[in-house]
Structure formats: C-alpha cells, structure tokens
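A single protein chain has been omitted; all remaining protein chains appear in their positions.
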Amino acid sequence: MLFEQILFFLAAAGALGGALGVVVLRNPFFSVLALVGHLLALAVLFLLLRAEFVAAAQVVVYAGAVMVLYVFVVAYVGGSEEPLGPSLGAVRALGPMLAAALLAEIAIATIGTGLKAVGSRGPEVAAGFGSPQAIGALFMERFLVAFEAASYLLLLAAVAAVVLARRRRGLEDAGGERMYQVGRRPGTGPQATDRSSDEQGGYGGRAIDKSAARASGGSA
Amino acid sequence: MSMTWFVVLSAFIFCIGAAGILTRRNPLVILLCLELMLNAGNVALLAFARAHGDGAGQVFALVVIAIAACEVVIGLGLIVAMYRRKLPIDADEMSELRG
Partner (left out) sequence: MTPHAVSWAWVVLALPLAGTVGIALGWRSLGGRAAGWIGSATVGLSFLAGLGMLTTLEEVPPEGRHLVGSAWQYFGSSDVHVDLSILVDPLSTFMVLVVTGVSFLIHVYSIAYLDSDRGYARFFSYLNFFVFSMLLLVLAANFVLLIVGWAFVGAASYLLISFWYRRDTATRAGIKAFVINVIGDVALVIAAFLILDRLGTLDFGGAFSHVHALPRDEGPLIATCLLLLVGAFAKSGQLPLHPWLPDAMEGPTPVSALIHAATMVTAGVYLIARCYPLFEHAPTAAAVGAILGTVTLLFAATVALVQTDLKRIIAYSTISQIGYMVLGVSAFAYSAGLFHLMTHAFFKALLFMGAGSVVSALGMTNESIDRMSGFRRAMPFTFATFAIGAAALAGFPLLSGFFSKDEILSFTLHRGGVYEVLAILGYAAALLTAFYAFRMVFRVFFGEPVSEALSLERGELAHAEPRNPLTGEEEDTDVGFPGPEHHIAERAFSMKAPMAILAFLAVVGGLLAVPGLTSEVEHFLEPTFAASEHIHDRPPEFEQLTGLLVGGVLALLGIGAAYFVYVRRPSLARSARERVTPVHRFLVHKWYFDELYDCVFVRPGRALGRFGRTTIERVFVQGALVGGASGVVRAGTAFARAIQTGYLRTYALLLLAGVCALALYFLIASR
C-alpha cells in the first residue's frame, strides 16, 4: 500500500513536471522531450491502475512512434524560438485563468460530494484484468465495431498525411512563391474594427468597398 | 489511494494542456499540449475502469491512443505543408478565416 502511494506520487510528480515542461519550455525540441518524459510517467501510473497492456501500448506506440515522428518534424521544420511580435494579449492572460477555473471546478466536483463513487479503492479485480487476453477478448467481442472503425481511421490518416504533404507540381517554383499573401497588419488583432478590415479589401476588392461606401453614404 | 487522486491528477494535466494551447504560438507546441489533454483523458478513463472493474475503459483508452496518433499525423502534415510554402509557423499569423 505504502509502496503504491509513494510510486503514485513519484509518477504523478513526473507527469506534472513533464506537462509543465511542455508548456513552459521555449524551445519546441525541449517541449517534445518533456512530453516524452510525461508519457513515461503516465505509463507507470497506468501500471498502478492495473492497465498493463495500455501501459505497454503507451510506451511503444505513443512514446515510441508518435513522439519519434514529432522529433522528425521538429528537426525538419526547425522549431525556432517563439517569434517576436505582437500577440493576442488578452488571450494570453485569460487562458491560464480559464484553465485554473476549470481545474477548480473539476476538483470541487471530484473531491466534493459530487463523485462519491470515485472515492473508493475499487472492487477486487481478477488477475487477468488488464492483460492482453482480456483486452483482445473485449475488442473482438464487445467492441468489434469500434475496433474496425479505429483501424479505418488509421488508414484514412495515413492517406491524408500523404496527400497533405506531397509536392504539388507548378505550385512551387524555384524560390517558392507565396500562395497566400498573409501580410502582417500592423496594429491589428482580435480587437480590429470593421473599418480597417474593410479597407484592406475582403473578397471583392476595392471596387465593391467603394460602392458600398457610396451606397451607405447616400442613404444616410 | 483512491481513484479520486487519479481523477484530480487528470484534471491537472488537462488544465495545463489547455493553458498551454492558449498561451503558446508555435503550432507544434500547441499540438503537444493537445496530446497532453488527450493523455489526461486517458488517465481518467483508466481510473474509472479500475473503479468499476470494467475493461471497457481500457479498450477505449487504446482507441484514444490510436486516434491521437491519427490526429498527430494530420497536424504534423499540415505543419509540414505550411513550412513547404514558406508560411510563418505561427498560429497568430493564420487568420484567413477572419470575418
């Protein structure tokens, strides 16, 4: 019992530390590494929860494959430091506050009188509770459709990834053109008013805006 | 050691992930925070599975991992495509959907 508790706290600390690292660290590569650590700590927690197969899958698939993919992409894209420039200030401040609020709510729900059933150790479970046999039996019997759907989804994702990232002929010439002119609009943000955006020209371009301005000026 | 602690831990990780999405600008890191939130969900699922003695929670935790993998693939594919077209890798620059 005590051993479990100590292990729980250690793993929890590791998980939280990894999570914080993901959010806080500037360099995206370090964030990835922090996440890997977080995942490993979670695997330990899963073991504590008698979910052996899931823990193994976590380590092999998540930490092993998905994170490696991340590392590849970070290396390719060259995750730089956070770029400078104006950012959405209000969101920056509001975000953590809202997250804290959510945390408070869930905590109150769990610790308070909301979720009574959680406050127990749980029933005694059979020996093969989280074993591969049990999981496999469940997949094949109760959750066959979910199983098939998940595999179909994986197929879709693979095809989509190929489609997304392929090279398109003619779209990128030597030097690479900018397909979408996304200009930095100085002084704009979510607080930008309608007028400035209209002046920049939406889908119709300047002519339509001019006539709209004339029409609105005439009827006023 | 009751299940409550696991659920609270899951809440913590979820909220840290949420705060991270709202705070960071690099889309890669945003995706990582998304992973955090998914993992938190996993923890909660497994905790409840253990609490009820039902293996369904574990099955769905596996499904969630599969889905997370798919979503990561697509997301990273998007980022790679952005990089290929020399667009800035910054969430605040992407506002084509404005209006």
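Going in written order, the chains are labelled A and B, and every chain counts its residues from 1.
As a working rule, a contact is a pair of C-beta atoms (placed from the backbone, for glycine too) under 8 Å apart; a residue touches a chain by one contact, two chains touch by 3 or more.
Small disclaimer: the values here were computed from a predicted structure and weren't measured.
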Problem - Absent-chain contact - pick from A:Ala13, A:Val68 or A:Ala101 - result: A:Ala101
Practice task
Spell out the interface residues on chain A facing the chain that's missing from view.
Solution key: 88, 91, 94-95, 98-99, 101-102, 105-106, 108-109, 114, 189-190, 194
Problem - Positions on chain B contacted by the hidden chain, ascending - result: 18, 21-22, 25, 30, 91-92, 94-99
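Here is the rule we use: only the chains that are shown with their structure count from here on.
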Problem - chain A and chain B, separation of their C-alpha mean positions in angstrom - result: 3
Handout entry: Interface residues, chain A side, partner chain B - complex
Key = 1, 4-5, 8, 12, 15-16, 19-20, 22-23, 28, 31-32, 35, 38-39, 42, 45-46, 49-51, 53-54, 57-58, 61-62, 65-66, 69-70, 73-74, 76-77, 79-80, 82-83, 85-88, 91-92, 94-96, 98-100, 102-103, 106-107, 110-111, 115, 117-123, 125, 129-130, 134-135, 138-139, 142-143, 146, 150, 153-154, 156-158, 160-161, 164-165, 167, 172, 176, 178-180, 182, 184, 197, 202
Problem - Residues of chain B touching chain A in the complex - result: 1-9, 11-26, 28-29, 31-33, 35-36, 39, 42-43, 46-53, 55-56, 58-63, 65-74, 76-81, 83-90, 92-96, 98-99
